[in-house]
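And now, chain A:
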Amino acid sequence: MRRGRLGATVAEILVWQVALSVLWLVLISTVDPLELFVGLGCALVGAVAAVAARRAVSGR
Partner candidate 1 sequence: MTDTLLLISLCAVAATATAAVLVRDPARQALVLSVLGLALAVLFTVLQAPDVALSQLAVGSALTPLLILLSVRKVRRRGRREEDGR
Partner candidate 2 sequence: MNAWLVCASLLLVAGLLPVVWGTARGPLGHRVVAQNCGTSVVCLVMLLLAQGYERPAYTDLALVLAVLGPVGTLVFARLLSGELDEEPRWGRAVTALTVAATAPVVIASCAATGPGRAAVKVVFIGVLLAAGNVIASRTLSGAHRNPTETRYD
């Protein structure tokens, strides 16, 4: 069960990261490799926060 839940969490973080990266692309004006790299980093931070928030609320 532990591996199952870990897999689910990682998947959820990835989904959130992709969504937030798309949001980052919409926000920035010029697109270049450094912006994408910083965007992916910020999206990862946002994704981890989103999953942590959801689990804190659902009481697990």
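Quick note on selection: all candidates are chains of the complex that A comes from, given by their letters.
Please note the rule applied: a residue touches a chain if its C-beta (ideal position, glycine included) is under 8 Å from a C-beta of that chain, and two chains touch if they have at least 3 such contacts; residues count from 1.
What you are looking at is a predicted structure, and each value in this text was computed from that prediction instead of being measured.
Within this complex, the numbered candidate that touches chain A among 1 or 2 is 2. Within the complex formed with candidate 2, the chain A residues making contact are 23, 25-29.
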